[in-house]
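With one protein chain held back, the other chains of the complex are shown just where they sit.
Right after this comes chain A.
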Amino acid sequence: MASTLISAKLPPDVDPTKAPIAFGRRALPKLSREIQSPELLTQQRALMALCDLVHDPENVYQAVQIGFLENLKTLLLHHDSTVRQKTTEILYIMAMHNVGRQGLIQNAVIPVLTELLDDPEDICRKNTHQVLDMMAKLPEGAVDILHAGLIPLLVVRLKTESDEIQELILGTLSNCLRMEASEALATDAITILKEKLTHPSATIRNKAAQVILEIGTHPEGKSTVCEEVIPLLVSLLEDTDPEVQASAAGALMFATIKPKGRCLALRAEAIPRLLKLVAVENSKARLSAIKTLTMLAEVAEGRRKLLERTDIFQQCLRDPSEAVKRAAEIAIRVIRWKPF
């Protein structure tokens, strides 16, 4: 009579498209050999089996240990689209685990992924972008992507790809530019991002605003952002999606550091909208709004307007988030500052 003990093994399946998996520790080495076989069907079956195995982190670790990534790198450039698709999927799943990410960095997989950005298959490209997005979340991965010179290529593809992939690209860009924002300036990314700010999809607007935020941390980026994007960002402060509002406030936070940006923002009537945002539930939005108001309070005009509304900031002093409290204190101090 069968017992109810669930074993650690995966349930046996009779999927004919998958290669049979050897027992225990022999599974991955055998698959590794099969992947290198010259016959296409064997390779495909091995890849399908590997795809399932790789969901387990221990298998990921073992795969990295036995040098699977070298084989996968060669397979990335295979002529058959199924092989490429499955390989990219496997890399994506591996990148979801930290061990896998480290392995990807050590084996220098990212430069090879550059070749796949132009793949004719949609799903291959999507998987590639997913891998890049995952890798960019890790600081070393982001540095790797920067070194491989992918930023200009990604920016160009923002114009042409589908919405899903655009989201992934924007995510990658925002994480990479956090490390080093100067790359984006060379490629004139801001014009493209300006268009995205008016995209119908909320996620894309949100992510585009985040990328602009990251560009704004760089001094040159600030001037470019000031010139072109501030009115758009101010209008986004009243967007329907709260996430978009928060990101727009964040981007404004950096854009208004320069005096020119401050004047532009004041002229675009940013203060009333930011004051509305201060009372919102999203703590990120509150924090960004308070910080932006602090920036605007550096200008005399802004100070005048905000002196009347210091009660709002008093309220924020009792906020549950520590950062918001601090920001509110600083804001009050700046507003009450007098030149003499």
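What we mean here is this: a residue touches a chain if its C-beta (ideal position, glycine included) is under 8 Å from a C-beta of that chain, and two chains touch if they have at least 3 such contacts; residues count from 1.
Here is the rule we use: contacts and distances are computed from a predicted model.
Chemist: Using the UniProt record as the reference, specify the protein name of the hidden chain from among "ATPase H+ transporting V0 subunit e2", "Cullin family profile domain-containing protein", "Radial spoke head 3" or "GATA amidotransferase".
Modeler: "Radial spoke head 3"
Chemist: Quick one: which of A:Lys258, A:Lys276 or A:Arg309 touches the chain that's been left out?
Modeler: A:Lys258
Chemist: Check the options A:Lys137, A:Arg267, A:Arg304 or A:Arg336 and report the residue that touches the missing chain.
Modeler: Of the listed residues, the one touching the omitted chain is A:Lys137.
Chemist: Taking the entire complex into account, which one of A:Gly103, A:Gly250 or A:Gly302 touches the absent chain?
Modeler: A:Gly250
Chemist: Using the touch definition from the top, which of A:Arg25, A:His55 or A:Lys159 touches the missing chain?
Modeler: That would be A:His55, which touches the missing chain.
Chemist: Over the whole complex, note the residues of chain A touching the chain we left out.
Modeler: 1-4, 6, 10-11, 55-56, 96, 137, 178, 213, 217, 250, 253-254, 257-259, 283-284, 287-288, 291, 294-295, 298, 323, 327, 330
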